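Removed: one protein chain of the complex. Kept in place: all other protein chains.
Presenting chain A:
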Amino acid sequence: MQLTVLLIILALLTVIGYQMGRSRAVASVGGRIVELHSVPSYHGFYVALWAGLPALLLFAFWGASEGWLVMQMVLSGLPDRLVNGDAQSLGLLRADILNLAHGVTTGREPDPEVVAAAERYLRLHALGDWSLLVIGCCIAIGGLLYARGRIDPDLRARNRVERTVNIALVICSLVAILTTIGIVLSLLFEAIRFFAVVNPLEFLFGTHWSPQMAMRADQVGSSGSFGAIPLFAGTLLITGIAMAVAVPVGLMAAIFMSEYASPGLRTWLKPILEVLAGIPTVVYGFFAALTMAPFVRDVGNSLGLSVSSESALAAGFVMGVMIIPFVSSLSDDVINAVPQSLRDGSYGLGATKSETIRLVVLPAALPGIVAAIMLAVSRAIGETMIVTMAAGLTANLTANPLDAVTTVTTQIATLLVGDQEFDSPKTLSAFGLGLVLFVVTLTLNMVALRVVQKYREKYD
């Protein structure tokens, strides 16, 4: 409540600060704006920033540390009997206090000391919020007055405002980068925990995957084995089938769109193809599981082949269809980027359209096409839903596209679905798989980006 009030007050103060800064700057030169170093609005922003920013920083700092500070104060007031436990019982104590404070009833009858602590917690909390409100307002008004006092025709308000904005931009981009790093690190640490239990060599080169483990010592069950080769092989197989569908079809579609289709047809065709990319993969999954897989099985059976009802072929084919727009759209762009002058040069020598496309346009666009294909591959490797629905979960080590196989992403999904212990090798193995997946797709993307960059340099 107090915090909302503070935010509203801050918003008001910045608006007022803007107006004040502006009018004072104008007044300081008697209305002759050209004499100001910066235009009046920059003076306005300057004051507004001073009014809003310091208080906002305090606010953010408070939000981050208040809970911990208050809890620390509450705990220090409790008798040693309660506080001097190990880390776990201390954690429980904290949870109890928080639960009581927020009115969550636990089954147990609470210790009177804990009840008192909870009340104290609430009191301190309210006190903290009120003092934040007061201090925040003081800082904001102080900042406003300070900045207003500094307004002067020579004040380099524009430079200061722009520098502040620059810093804000840098912080935003840092957030994105740090998030990525955080994700990678958490993946890495969990994977390290996994590799402490399972030998990395066994994981990377073992040929048997069955992550089920006995939960209790007396339980009858497999001991779990984590050879990931069948998963890698399954991923490779399905990706291979998908690319075998997507690359020729996508490339031909791109060539047709950029070289043969009339501009009118092109404006229709391209968006329609790109709609394919917008269909949620679950929907492709339906199609794969309910239409493609039975179809493949029936055709296989009528040819006298034994086809499992969940086949790599069905999943790979549907995944290929899903990826077509990737390949076609990116390739279409790079083919269009080949300068018309090269085509003219070729036509001018008496080459036909197909010769020009084959011998000049495609070779010139090749690096871009390769990059498009690599991006498509990393997309295929990362695809989960279609495989989960259509190719099954059986970790077969096979090269037969008519068998059921499973992929890395599908296994990750199934390993983490439902209630899990987060420290059993079974669950942790998901992070090991995730790490491998991450490294592979990162490499593919980096190579693809490098290729694209090199290609750009050539024609710009």
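One rule holds in what follows: contacts are C-beta pairs under 8 Å (C-beta built on N, C-alpha and C of every residue); 3 or more make two chains touch, one makes a residue touch a chain; residues count from 1.
Quick note on the criterion: contacts and distances are computed from a predicted model.
A.B. asks: Just to verify: the chain that's not displayed, which of "Phosphate ABC transporter ATP-binding protein", "Cysteine synthase A", "Carbon-monoxide dehydrogenase small subunit" or "Cytochrome P450" does UniProt list as its protein name?
C.D. replies: Spelling it out: the chain absent from the display is recorded in UniProt as "Phosphate ABC transporter ATP-binding protein".
A.B. asks: Which listed residue, A:Leu53, A:Leu342 or A:Val447, touches the chain dropped from view?
C.D. replies: Once the missing chain is taken into account, the touching residue is A:Leu342.
A.B. asks: Among the options A:Leu6, A:Ala364 or A:Val377, which residue touches the chain absent from this view?
C.D. replies: Here the residue in touch with the unshown chain is A:Ala364.
A.B. asks: Over the whole complex, note the residues of chain A touching the chain we left out.
C.D. replies: Contact residues on chain A toward the absent chain are 262-263, 339, 341-352, 355, 359-360, 363-364, 458.
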